[in-house]
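Mind looking over this structure? Questions follow.
Every protein chain except one is present and positioned as in the full complex.
After this line comes subunit A, so read on.
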Amino acid sequence: MDRNRLQHQVACMRRSLFDQGYLDEPFIQLEELQDDANPNFVQEIVTLFYTNSARLIQNIEHALNSRPIDFNKLDDHMHQFKGSSSSIGAKKVTNECTVFRDYCSAENAEGCSRSFQQVKQEYAILRRKLEVYLQMVRQAAVSQTA
């Protein structure tokens, strides 16, 4: 594909990720950490985010399925997940984490379960979009060096 068109597509997709509220300012800060000394920083950090998130989601699921539910532990796990989503600028995911924590502090198990489905859904959507976006970025970079 023509290099300029690729770059334009990358810029458009990036704009929509921000305009539609999937990503926020912290993601821009992370992009600025990528340079020739750290050429793959964004991909590395995003991959670490996925690994981290998978672990935390598993911990939350386990805590939600325990009887009785330990709401303190549940809140701790979600607090960590919220911290990492906000650190990558995952705006919608972070917002759903806040909703979950409200149910958690009210010790509302059903509310927690429902909002956790929302958290997982937003995370899955973001992950898909990020994977597509970063693949396009890589393609554009390859076309620049060609």
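To be clear about the criterion, contacts are C-beta pairs under 8 Å (C-beta built on N, C-alpha and C of every residue); 3 or more make two chains touch, one makes a residue touch a chain; residues count from 1.
The criterion applied here is as follows: contacts and distances are computed from a predicted model.
**Q** Which name from "Zinc finger C2H2-type", "AP-2 complex subunit alpha", "Response regulatory domain-containing protein" or "AP complex subunit sigma" does UniProt give the chain that's left off?
**A** The record for the missing subunit names the protein "Response regulatory domain-containing protein".
**Q** Can you say which of A:42, A:60, A:74 or A:126 touches the chain missing from this structure?
**A** A:42
**Q** Which listed residue, A:32, A:70 or A:107, touches the chain dropped from view?
**A** Touches the omitted chain: A:32.
**Q** Quickly run down the residues of subunit A that touch the omitted chain.
**A** 10-11, 14-15, 18-19, 21, 25-26, 28-36, 38-42, 45, 48-49, 51-52, 76, 79-80, 82-84, 86-89, 97-98, 101, 137-138, 140-141, 144-145
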